[in-house]
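What follows is a set of notes on a single structure, which appears directly below.
Chains shown are a subset, placed as in the full complex.
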């Protein structure tokens, strides 16, 4: 049994951008030499999230639109009254969607469906440098 | 420390069906002989999710109704414009609810509350064969 950790720095360009992390995660498992276990993909920060989704142009619009519908930008957020940084909706979205995803793998291969990718979504109001953690536990 | 993995094939009959996986998960932990650790329950696929819920007839209606309310079937989904398979809402729901759940166990027993079950929910528009993964890490 072993733990293997990778710090992954990425850059997003704009609110609602989705970045596919599947290849990066696959490569990291291969490099670790660990054959079966779990990988946790985590975003350090309170305005981004990790999901699985079919990474295609339709859903890349649909998922953020859903979040905008249920958590609109222009409500009267307490966070805005305190800090005036215009991203109250970003925080609420990220807490609902969540910063962490744990995926099993077997024989060195992620147990994902064919149309299921691991994706970071930028929920802040502008592009940002992001610190992600990929951490494998297995044998 | 050990990793123990079970591929679990289930069949759903219709959209929004919920299937209780608690007994199956409990049995798998017992069979593994592992006494303390975590079990990750994961659905390979982008239109189903894993939750905990009190598995009773009222909530079996209430939870899917909530999803239908916030992510209605009849919106104009980009996924539908691309692929015409009628399940844009299914993908958006599944990405929000999530494909993965990690539950600790101690003394061979899941740390669930008395009214808290581990449940798969079918979010696609028809019954499907589903590949789930149960994976234990512990000692």
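Should a chain be cited, it is by its letter among A and B, assigned in written order, with residues numbered from 1 in that chain.
Everything that follows uses one rule, which is that a contact is a pair of C-beta atoms (placed from the backbone, for glycine too) under 8 Å apart; a residue touches a chain by one contact, two chains touch by 3 or more.
The model shown is predicted, which means the values in this text are computed figures rather than measured ones.
Enquirer: With 2 chains in place and all of them the same protein, how many does the whole complex in this file have?
Expert: Total copies of the sequence across the whole complex: 3.
Please note the rule applied: only the chains that are shown with their structure count from here on.
Enquirer: Which of the residues in chain A end up touching chain B in this complex?
Expert: Touching chain B from chain A are residues 1, 36-38, 51-54, 56-63, 66, 69-70, 96-98, 101-104, 106, 111-113, 115-116, 137-139.
Enquirer: Note which residues of chain B are touching chain A in the complex, please.
Expert: Per the stated touch rule, the residues are 1-3, 5, 40, 42-46, 70-71, 77-83, 88, 91-92, 94-96, 98-100, 102, 131, 133, 135, 137.
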